[in-house]
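One chain of protein is taken out of this complex; the other chains stay put.
And then chain A:
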């Protein structure tokens, strides 16, 4: 048993007194130290040194980390911080009267944390910020920032260092991030993060990306500042993940080096284990406080891992986000919230995420999960809760269906209701695709097509059943929906137009989601402005998730609020979102090159090419043979299901006019990975490709890339010799024979070039399909 020092009762008294001021205790202790330093009882340097010594001793005592196996910086920081508190109390108890503490408490209470600059706020920095406690760094940064400009200029280098330390401790130690972020974050921002942080550790990539984008926008487009908002957010520090593991004996679950099969097999069990885990009591308390603060506003729990959006990887869709409708009792809501967090934690072992990490070379990293908890942006309407609109926008359009669209002006996918339907791919249901250079150009023309390729379902939170539900748009929206005028058009059977009136004759069954009126407001310029500012500051293309609140405003104009939810840069850090074309590919390995309206993306490991020979196709004897070609393509599409193949053929795939291309429908080709159109101004051929516009939205939702190779485009190329020479394996899949089948060739690439596959890389300007060794 250790010896109890004589002053222990006084230490206890100080401890108990400060326990009554959980939020102000840090400020009080700071003032206590100031007294100690001012009275010469101990110098700041000596004090910090003693903390370090005690910290190292305690490491040894606890057997946690030594010189060979140092603790990571966050654990060390936590240790350092705790010892600092203990030493403050200890020195004060030994050297100064308790009455002085009461006076300090009164002072602090009087100015609630106080504006008084700390001791040593004079020019020089008298401690090493890398080693100092976070709070000390923050106070010093605040002090520097409050200096008049001339003095501040003298300490700018210190201030930058302090900000970098704070960024590294709270947000990210990714250098690319810090380089940009240090220009925008101020002490007040760090203070905000700390106030909204639960537990210690970093707040993770997603939260960091969101905050940085917001800071940039607030500073660079001040005229829009009040229209761009962040949802109320809370951050569960990444260290809580460790505490959770330790508390629930989950530390020894080590999945990442197992085989794919094993990982998949184990995942359900891991999810179950995590779902049963407990949280440290103080975390649970803080979550309870959070729930009291937000009331019954629905929440979303989003993964915000340290790797996510950070070390050159996007992790898009790999980790989990969970909605918490938050409509039950406090107890129920806490249960749901913690379950959501536990599920997000477990998703670190999601087989897709692990295989993605392996592919990106990130498997050895000690991944940790911070959590971003946000209020869901939206309004209650008829017992449901959802935003007027939500979506995802890209500063450089990854796809284009029309040569007039300027890709550098960006692109958006917009839905009514929660943004999940815009972010995810939704076969058979379609977000509005907006080329921001020409918001009125859409891939559809006729009212029927516009109706078909529109959003039919919406995701909303059902406040009564306390659940996230998907419902038909026409069921959810009524004529009293405040944003109706800007969201829907009316289908009167003949035309689809924005509503002229919102009178009683309007039936929800006539509603078609088009956002036509919204696109005539300043929404598009606003979005373009946001994207271009962010892209400029990031020196990279970005994508942004957002929600919109649209309320009727003055003079028939809408009152628009833009809620920023997430921002990811593409090139500079996120290697997987940038596509580079291969170099040094041998001529004979190139299958095709395309230069117009090329999307962004990669198709890997293609095993088959299904080639419709244009010469043979255009010489088919009868109309029926053209239709048969389409049917045979459908048959091959079914036969090759689960195989990796692409279609190459004459003219406009999907044209109803068979002279323009094979008259397939989407249902005939949906298994292909890419749809390549061969065009020529020579007789017979279609001269203009369609880029899949006959079913463009279907292609987008299924991730099928449309490409065109033109005989007249100088830099376009098709390796016709290879396609003609290759052995036709069609008979493996279809036994019959006919004139139409004669023009279809199924090429098995590994049979032509052993151990090779086709890869298509598309960087937004140029696309190349080439043979490369299979991985």
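Keep in mind that, in the parts below, contacts are C-beta pairs under 8 Å (C-beta built on N, C-alpha and C of every residue); 3 or more make two chains touch, one makes a residue touch a chain; residues count from 1.
The rule is short, and it goes like this: contacts and distances are computed from a predicted model.
Chemist: So one subunit is absent here. Using its UniProt record, which name fits best from "Glutamate dehydrogenase", "Carbon-phosphorus lyase complex subunit PhnI", "Ferredoxin-NADP reductase" or "Peptide ABC transporter ATP-binding protein"?
Modeler: Result for the unshown chain: "Glutamate dehydrogenase".
Chemist: Would you mind spotting which of A:401, A:538 or A:722 touches the chain that isn't drawn?
Modeler: Touching the chain that is not displayed is residue A:401.
Chemist: From the listed residues A:182, A:456 or A:766, report the one that touches the chain absent from this view.
Modeler: Only one of A:182, A:456 or A:766 touches the chain omitted from view, namely A:456.
Chemist: Which residue from A:106, A:281 or A:494 sits in contact with the chain not drawn here?
Modeler: The one listed residue touching the chain not shown is A:494.
Chemist: Considering the whole complex, which of A:443, A:599 or A:706 touches the chain not shown?
Modeler: Of all options in A:443, A:599 or A:706, contact with the hidden chain holds for A:443.
Chemist: Spell out the interface residues on chain A facing the chain that's missing from view.
Modeler: Missing-chain contacts on chain A: residues 401-404, 428-430, 438, 440-448, 452, 456-457, 472, 474, 492-495, 497, 509, 618-624, 626-628, 631, 652, 655-660, 663, 665-667, 683-684, 686-688, 693, 738.
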